[in-house]
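Here the complex is missing a single protein chain, while all its other protein chains stay put.
To keep things simple, chains are lettered A and B as they appear, and every chain counts its residues starting from 1.
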Amino acid sequence: MRLGLSSEAAPDAGVDELIRAATRHGLPALELRAGDGHGVSCDRAAVPHAIADVAARAAAAGIGIVGYRCTGAEDDAALATLATALRTTVIVDGDDDAEARATRAARLLAAGTDAAVLLRGGTVVDDARRLSREGISVVWEANPADATLGGVARALLEEFPAALHHVSFLGGGPETVMHEGRGIGELMGRLALAGFGGTVVLAPSSPRYRVAWSTWLGRHGGSGCGSKVSDRSLIALSAPSAAGSAS
Amino acid sequence: MSDQRTLDVRVIPPREKHPTIFQTFAELKPGEAFVLVNDHDPMPLRYQFEYEHKGKFGWSYLEQGPAVWRVEISRTAA
Partner (left out) sequence: MSETIRLDVRPVEPKNRFACIMGAYERLAGSESLELTVDHDPVCMYYTLKATRGDDAFRFDYLEEGPETWRVLVRKV
């Protein structure tokens, strides 16, 4: 099991900045979301070597690209080219329901493109059961706000562990202290005991935490002010106002 | 499914970290292990293991920073 970083945590960052941020925090994987600022897109995939170069730079840094998350607006053939060049899986997301996404994923798979379906919400286990019967992998978007993390993890890992491509976790990073009692300990414990060999990709749970993520990733004022490594330790989302007199 | 058991505690809220670690250890059978992943040296945890599970655990550093520490924690064979 490894942790990874979603481009959603730094939606205006280029790929090299994402690679640096992931490396800095020991997160050896990236999930790229279509529409973020990394420049990896279906349009760009038409430029020879452009995308393969990205894959090579990530690999050189020891970062795996665990998936490319599409929005539903992309063309199948373009996605296939992109996924092949990145050597990654297309994660089928969109405004539609799980059924529609499954149809899309099946189409991509039939054409030889590696694909998985993003599942979220209360029907994740039922949806995953259906998809695993069809031989389609799933990406589980684990949201602490749902407060069902432990239960869903248990069901997915016990019933169809092979179908779980990776977990997209809405939290971690600067949000770690916030989600007390939401079952994150249980989630990570179950993943560990099940020997889950996939990735847990970290992303913000809400756009309102973008600044906190940006800071955590070291994207603000990285140089100057005398510190070799900026001390971000005092920035926390739910920090009480009283700080100690000793440092 | 017998992949390596990895418990990455970096995303776990502070109050749940140690209970999760000890709960995971409790589920190990003798001879089994898991790899603890953290963003700093978990030495205070080791002291807690020394007092609460003296002689019954193994502790082996696989990686020691600068970004990530990985420790293989095992339940010693009976």
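FYI, contacts are C-beta pairs under 8 Å (C-beta built on N, C-alpha and C of every residue); 3 or more make two chains touch, one makes a residue touch a chain.
Predicted model only: the values in this text are computed from it and were never measured.
Taking the whole complex into account, chain B touches the unshown chain at residues 14-15, 17-18, 38-40, 43-45, 47-48, 50-51.
Note that only the chains that are shown with their structure count from here on.
In this assembly, the C-alpha centroid of chain A lies 25 Å from the C-alpha centroid of chain B.
The residues of chain B lying in touch with chain A in their complex are 1-17, 19-20, 23-24, 27, 34, 37, 39, 67-68. Every residue of chain A that touches chain B in the complex is listed here, in rising order: 1-3, 23-26, 161-162, 169, 171-173, 176-181, 184-186, 188-189, 191-197, 200, 202.
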